[in-house]
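One chain of protein is taken out of this complex; the other chains stay put.
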Amino acid sequence: MKWFKSLSVAAMALAIVTTGVSSANAASSLSGSIVINGSSALLPLTLQAKSEFQKLNPKVKISASSAGSVTGPQAVRKGIAQIGACDWDATKDVPGFKAFEGQIATPVAVIPFAAIVNSDVKVNNLTTQQLKDIFSGKIKNWKDVGGDDADIVIVNRAFGSGTRVNFQLKALEGGSIVSTGSNVKTVKSSGEMKTNVETTSGAIGYEALAYVAGSKMKALSINGVAPTEANIINGKYKVWSYGYYMTKGQPTGVTKAFIDYIRSAKFQNGSLKKLKFIPLSAIK
Amino acid sequence: MIESSPAVQAAVQGQLGESMKSGSGKAFDRKNRLLFYNSTFKVVCICSAIFVCLILFSILIFMFRTGVLTFKTVPLTTFLFSTDWSPETETYGAFVFIFGTFALTALTLLFSVPLSVFVAVFLAEMAPKWLRNLLRPILDLLVGIPSVVYGFLGLTLLLPKLRDWAQVDLSDGILAGAIVLSIMILPTISRISDDSISAVPQKYRDASYALGATRFHTIVRVVLPSARSGILYAVILGMARAIGETMAIVMVIGNTPQLANALFKPTSVLTSNIVMQIPNVPFDSTWNYALYMMGFLLLFISLLMIVVIRLLQRKGASR
């Protein structure tokens, strides 16, 4: 298998050299291949950027897969991916995960998050303290926070999910999330979170804001601030994070070209906005 | 196994030689050629079997090698018998998942085996031919439906129904899991049983009827016992799929690490816990090793169940 590896390394090197040379002439003759792995929340963005980028540069081969955020920087460290998508800055420690040394985090998008409830819940606003009490299991009934007399059902993402890490850090200020009880369940993906909160009465969960639009669930205001793009841009709504592309050292060659494309004003203000992410340039 | 006794084989080859010798000179080439093909084929078969075993054992070793690292930090007894699983605080007790796997599999087999055998008997013995030719492909079809579709239907149809029926906050748990799994493995068990019931020679039935037995007696006392090995194999295969199923189960089991001591209580099994957590795990952590160990444990449990079923069968046969 060694010869295969060295062959592919040689091919990669050749590709990078040729792109280095040719990019001076015309961008469309860019060629090479990129493997992207990591966060599933950033996957729709990556896939859209990939298809646009490949239209401009037909010779570039991009394959993407996703598992969880931490897979991104890990795949980059192992050398099986050039870009690792991650919902947090993996060059720093976050609860449960150590920093990845020698990697560069390049922000590519702003991801807003929101606490969401089933449409039969009458509550529209919760304070940070109420959220903390609900998710730590202290408050078990909606009537304690001004709603009807109904049990609260907590829908969680798995420990280590980027959405959960960010929600816990920014909305619960690092507070704990209850893990057992007859009214607690954990789901695997954003889509499942949406389906569960939509169909379970009295359910509360958390989700990237992109999935809330056009759904049957309701996004809650936190401390009286509604989760809208305007409130994030003017700094009132705090529950958001950057989405990052992790690379081994500074990105070079095709990888750099791809990251440059996804950060370009054309993509940020076009497709990225349509996918309900917020452009980097909007945050001061 | 008549053909495997060497004496018979020698006799057969001797006969073969005789018949060849009586032919013309050309037949000698033919005999050599046939023997050459014969032995080549045998070598090819042995090589394939070795290849298959090689892959299987390398997967075993792959899982075990990573999994065994768990025990550097977690004692075996804690891993097997503690009910406390929280990666946040680095405690890894897998008892909840082991118990959940056993409970879920048992409940699933309880639902699906009797029903599948009924369906198999129906297909092989009772249904008119046109119905049989129509139903068999439809049953096979169910195997090809991706498990995410089953899971999604379970999530959007079954869970709300169960919730209303049982008047609980969350209906996720082993009952919902067992219902979804039963539907998933029913075609596997019934189709393979159906094949083995159909393979029972017609003369057994004829003999039984000739002795004056009714259809009930013929099926229960003659046909089913004759097809027992195949039915058992079908059950094992169905059980294997039930133990190993992930994508559908993860949507209806609730994924809460607590003991499944009630039908409607969100819980977790080995597979669902692996598939939930492995995307988010740092790959050189005890957490990761523990998940691989659970994968290995899963294999161990299914091997154990297979051995138990085989032993039961042997006991039944010698009775």
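Each chain gets a letter, A and B, in the order it is written, and its residues are counted from 1.
Everything that follows uses one rule, which is that a residue touches a chain if its C-beta (ideal position, glycine included) is under 8 Å from a C-beta of that chain, and two chains touch if they have at least 3 such contacts.
Note that in this section contacts and distances are computed from a predicted model.
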| item | value |
| --- | --- |
| Complex member absent from the view - protein name from UniProt, among "Cytochrome c-type biogenesis protein CcmE", "Heme exporter protein B", "Phosphate transport system permease protein PstA" or "Sulfatase" | "Phosphate transport system permease protein PstA" |
| Displayed chains contacted by the hidden chain, counting the whole assembly | A, B |
| Given B:N38, B:T91 or B:N261, the one touching the chain that is not displayed | B:N38 |
| Options A:Q54, A:T91, A:T180 or A:T252, residue touching the unrepresented chain | A:Q54 |
| Touching residues (missing chain, whole complex) on chain B | 1-4, 12, 15-16, 19-20, 34-35, 37-38, 41-42, 44-49, 51-53, 55-60, 62-63, 115, 118-119, 121-123, 126-127, 133, 135-149, 152-153, 183, 186-188, 191-192, 195-196, 198-199, 201, 204, 207-208, 211-222, 225-226, 229-230, 233, 236-237, 239-241, 243-247, 271, 274-275, 278, 295, 298-299, 302-303, 306-307, 310 |
| Touching residues on chain A - with respect to the absent chain | 1, 4-5, 8-9, 33, 35, 40-41, 43-44, 47-48, 50-51, 54, 61-67, 78, 80, 188-192, 210-211, 214, 271, 274-276 |
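Keep in mind that, in the parts below, only the chains that are shown with their structure count from here on.
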| item | value |
| --- | --- |
| Chain A-chain B separation of Cα centroids, rounded to whole Å | 38 |
| Of all residues in chain A, those that touch chain B in their complex | 40, 67-71, 74, 95-98, 151, 153, 158-161, 179-188, 192, 195-196, 199-200, 202 |
| Chain A partner contacts - residues on chain B that touch it in the complex | 86-88, 152, 155-156, 159-160, 163, 168-170, 172, 250-251, 254-258, 264-266, 275-283 |
